[in-house]
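Starting off with a structure, shown below.
Removed: one protein chain of the complex. Kept in place: all other protein chains.
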Amino acid sequence: MTDETGPSLAPALEMRGITKRYPGVVANDGINLQVRPGEIHALLGENGAGKTTLMNVLYGLATPDEGEILLDGKVVTISGPSDAIARGINMVHQHFMLVPVLTVAENILLGDETMANRIFLDRREAHRRIIELGRRFGFEIDPEAKVGSLSVGWQQRVEILKALYRNARILVLDEPTAVLTPQETDEIFGVLRRLAAEGHSIVFISHKLYEVLEIADRITVIRRGRVVGERLPSATDEDDLAALMVGREVQLTVDRGESHPAGVVLEVAGLEVRDDRGQPAVRGVDLEVRAGEIFGIAGVAGNGQDELVEAIVGLRKPAAGSVRLAGKDVTGHSPRMMNEDAVAYVPADRHRFGLILSFPLADNLVLTSYYRSPYARGIVRDPRAIQRDAVTSIERYDIRTPSATVRASTLSGGNQQKAVVAREFDRDLKLLVLDQPTRGLDVGSIEFIHHQVIAKRDAGTAVLLVSAELDEVLEMSDRIGVMFEGRIVAVVDGRTADKNAVGLLMATGGEERPPVPAATA
Amino acid sequence: MSAPPSPAPAQARSRRSLGARAWAVLAVPALVVILSLLLGAVVILGSELIVTGRKFDPWLWFTAYAALVQGAYGSTDAVIQTLVYSTPLVFGGLAVAFGFKAGLFNIGAQGQFLVGALGAVIVGVALADAPAPIAIVAATIAGIVAGGIWGFVPGFLKAVSGAHEVVSTIMLNYVAVQLLAALVSGPLKVPKSPSPVTYDVGNAAFPIVIGATGHIGIILAIVAAGFVWWLLFRTTWGFEIRSVGANPDAARYAGMRPKLLIVATMTFSGALAGLAGTSVLLGVSHSMTSSFGTTVGFDSIAVALLARSNPLGVLPAAVLFGSMRAGAGLMQINAGIPVELVDVLQATILLFLVASPVLRRLLRLRNVEAGITTAAPSPGLGAGTAP
Amino acid sequence: MDLTPIINGLYGIPVVGLVFQLAGYLVSVIPQNGPNIMQQATPLALGAICGVLCERSGVVNIAIEGTMLAAAFTAWVVGVAIQPMFGTPNPSDIFGITLPLLIALAAAVLVAMAISALHAWLSISLRADQIISGTIINIAAAGLTGYLNQLISQNSPAGAGEFARFVPPAALTNLPVIGWVLALLLNQGPISISVIVLVVGTQVWLFRSRWGLRTRAVGEHPRAAETVGIDVIRTRYRNVILGGVFAGLAGAFLSIEATNSFQQNMTAGRGFIALAAMIMGRWTPIGSFGAALLFATFLQIGTLINIAPPSGQLGSIMAGVPPQLFDALPYILTIVILAGVVGRSTPPAADGQPYEREAAT
Partner (left out) sequence: SGSPTPVPPTVAPSVSAPSVAPSTPPASVAPSSTPAPSFAQKPGLKIGVVTDIGTLDDKGYNEFSFKGAQDGATAIGVTDPVPSIVPKDASEYAADIQQFVSQKFDVIVTVGFNLTTPTVDAAHKNPNIKFIGVDQSPECILPTGAPDPNFACKGVPATALPNYTSLYFAEDQAGYLAGIVAAYADKGAATPTGVIGAIGGTTLCAPCVRYIQGYTLGAQSVNPSITVKSAYVTHDFSNAAFNDPAGGKAFAQTFIQANKPDVLFQVAGKTGNGVLEAACAANIYGIGVDVDQWASLGAPANACIITSAEKHVESAVAQAIEGIAAGTLTAGDVLFNAKNDGISAADFHDKASLFGPEVTTALNTAMAAMQAGTLVTCPATGCGVAP
């Protein structure tokens, strides 16, 4: 690894005074950034700080309003991704940019194809190079596997292979570890270190402080579109970084208080559920959630959590097993019936499930109760009652919106989520099911939602919390179930759980074997 | 962090004066119609020059448009006839618009129109001598039900197996033509008639309420538009339908039943299209020949698009296209312009509407509404798109 | 061993007998009608390939019908217009090709490409709803061709001639088993004969070439494609316009190969049936071709029952059924197949969705 002086004088990459404005937001406000050859440079910032935007500018996906980009000391204009790639810049995006129905090889080749002649691909040569490249970085991958059938960790590797295949000099990774287990994270870190040692420059984006401290050679912190500080890992700590990032002293843990579990509310026994393709996704889950407790489910995304939750709330028919609510068998009940039984559900994907973006906020606030009094009499709706209650909710849940009549799509992500929460929390509940309730939100919104959840728990609601953020599960839950390949492989106490132990369970299911290689998909 | 609240567009809108609002709503449609007529004039003159070899008349386009207007509005009878032409377009436009609201493209209004008329004629003939109120109501209901069945089938197939409604309704259009031929030349045929034709519907015919041809279907159409609007925007059922159209996943999450709603929507849409056929049969033709056909089904799509799927917007849109149809006869008489010019005009109107963002940019129009859209981006023409 | 008694016995069982009779009838008539089936399948297959190219890149194209119609009109009208300049054309021995015919064909293809470019502009650049854009084109094409045809035909010009069909040597078509397949494919005019080449070509191209790979990526996950430097907009434009070539060929086939004339609404819904074939063929050229052949076979069976109904018990049953049933049969079967067999086929993920650059992530 390089020290401050570095082997080369000119930075491999320099961004000067980058400003990028979006309607209503200045996403980047005169940002300066220098990345040296062979350096792992971390970009740290809250949600919405402007990290992705800055990298989109670098990658030609966004055009800056001001500022310039220098590569090896020369000013360049990057007109688009292909331009960026041609200059050796590559990016692993925050959201996977893989085509699920294409094979690993096709995904890697895409855009920079190895050709047999002017028209046709040279698949054999491509396969050879992919396998060879994989070996060099310590994993072996089947180029013919369909990407959609790979686990998230392996998809992440495909993303990295994609960049390596293009001989990236500068590699940007936007929150590459968000969906990985600690063990997978370690493996990816290994790959990154090897790359840096070979002279690649790496920009590593994250808002996980300990990760940044572990991997980075240098850290740039941005807040609200501005650079607020540069640190060396050796000269800082988590509290310092957090304060920089958020702009005030923050309490890094939630005060969840004492829980007082009462009778069993949710009882799941031998539940089996199939996914959209008809494959078993949940394979015999037993769990109990009591009134007044938060039961967290930890697990790497794609291990059956979504299917489990959907089966509980009635969106998916279980293949076997039973769901009981306060002693009553509710297996296979419809979402409407569950809703009537005082079950609320905050879905993971608020754009897909939680909201109808083209509808007014008021309509979204009654999306699950529109048919009930006072919002409707018989089949006739009462717009005035809907409007009235919307105004109340907006106030109570601090939804920042010009009015209740604007379309939900015009709200910011955090406020959209608050709208969902307002709708689902605003009545007496037996059971509250939360799937990734704070994904993509800023600290303030997260805090707000966490407090609301705890309040619900304290009011005697049983809470089932699913999150891919292990930290969130650890901070919030009274008990934690670890989900692996469709099973709950362990249930641990939320207050005493060890992060690494849970991470290992998430990665291996508790068995003494290495993670399954993807090569056989 | 949430961005500071931007000025509320809704409030801003309500503060604007009535004139400004009228301008905002009407500027683009008016401009679009004018541009289309200009383009139509170019087509007329161009084809005169290049194609027909007639003596060139630089004012032919004016003659044509004057005839179009005169044919549609030249006399009280003409105006009433225009309304008669518009009536099935209102029902058909409502049928298509209603489907759009649920994210469904009912291109089968054509077939549902025929089958609806068939239902009306069967019952109408059977009750030709019954007391008029009974006969009319029964025949109308028969037409609605028949059209509804023809809409139910693709809705059901979509809900159950995911068969895309665009393809299945197109196929059903062909089947409807054959069904009509089989019945009109078979069991429904007047035995003594040399050519296939059914008996008259007698007392089941719609009463004439205005002028010589203005049947009660005209009033029914206005009522239907209001009813559909009410249904869509004032009832829980309409809310569910719009929800399914805008986001089927969220609708399911919210406890609605998208599959059931798809079936119901297609059935209702089919019933409206069936009512279009019924209104023509009971209001205009009173019996059915084997050549009973129509372009209403396809014109209805244009009407619904022009109305931006708004049930109340369907009324003026249908009258616009109905006027063109009504005036086309005189246009042929006075200017020798083929009736197909009307289709050209319809298409250009829609084209300019779709391109209105460009128009607005070119003409630097601000503060005006534009564009036509269905409820949601149309899903791919796939069989697997059922929610 | 003599099977006659067994077969006769089977014929005797009510339903089984009818099934046997039907099978026997179909086996006896279908092979002879191979070339006719291919004639019916040609515009459907070409239209379906147009659909495949568009939808694989994420653009729904229901304007195939209108594009075909406009191309058919263009081929005919250009032929009519330019023929006088070439005096009496001397049809060549191969396919009866004349210069005016070739020019007419080229004009048809160009017009179809231009219309597709319009669809591309509306749906890709203006991000209009693709179904709406397609509908507009359909209405415009029907109106404009109808309008001009009315005017032109008042002068009653004769057609410009048509491509002739190749007659394969009897040695080939008499081959056992494959003979009728060869006749089906080869006893055709130039456009029809090229279909098999085009189908195989586009299939290979779609799944083996760079363009094909990029097309599929753009139709599935345009943002991912863009992040690896693929110009999504341009890829879609290219595919839609290239698709126009196939719709143009289909249209030209109708007016200067299958016949020598143009009629209002001559496409008669073939563009829509082509879409059904595309879906049944699961968005692949070969699958679409198979679906088109299947539909054409149904059509042909309907015609055959009409022209030369089977004899015996089956024939008398058929005679008792309204003949309209057989006319409707291809459409009913299409619905049945669509609903039953291919219900679960999935379109490209981004099919029908406008793509916006710089979309918020």
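By letter and in written order, the chains are A, B and C; residue numbering begins at 1 in each of them.
Convention: a residue touches a chain if its C-beta (ideal position, glycine included) is under 8 Å from a C-beta of that chain, and two chains touch if they have at least 3 such contacts.
This structure is a prediction, so every number in the text was calculated from the model and none was measured.
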Chains on display which the left-out chain touches in the complete complex:
B, C
Hey, which of B:137, B:223, B:333 or B:363 is the one touching the hidden chain?
B:333
Just to verify: which one of B:112, B:294 or B:323 makes contact with the chain not shown?
B:294
Pick out the residues on chain B that sit against the missing chain.
71, 74-75, 77-78, 81, 84-85, 88, 177-178, 180-182, 185, 190, 192-197, 199-200, 202, 213, 280, 284-287, 289-296, 325-326, 328-330, 332-334, 336, 338-339
On chain C, where is the contact patch with the chain that was removed from view?
29, 32-33, 35-36, 39-40, 149-150, 153-154, 156, 158-159, 161, 165, 254, 258-261, 263-266, 268, 300, 303-304, 306-308, 322-324, 327
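In this text, only the chains that are shown with their structure count from here on.
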Given which chains touch which, is the overall layout a line, a ring, a star, complete, or other?
complete
Dist(centroid_CA(chain A), centroid_CA(chain B)) in Å evaluates to 46
Quick check on chain A: which residues sit in contact with 2+ other chains?
none
Out of chain C, which residues touch more than one other chain, so two or more?
none
What part of chain C is in contact with chain A in the complex they form?
205, 208-211, 213-214, 216-217, 220-221, 223-231, 349, 358, 361
Of chain A, residues touching chain B in the complex
24-25, 48, 224, 315, 334-336, 339, 345, 347, 352-359, 363, 367-368, 370-371, 376, 379-381, 383, 400-403, 405-406, 412, 414-415, 442, 444
Chain C touches which residues of chain A in the complex?
52, 56, 59, 61-62, 80-86, 91, 93-102, 106, 109-113, 115, 119-121, 162
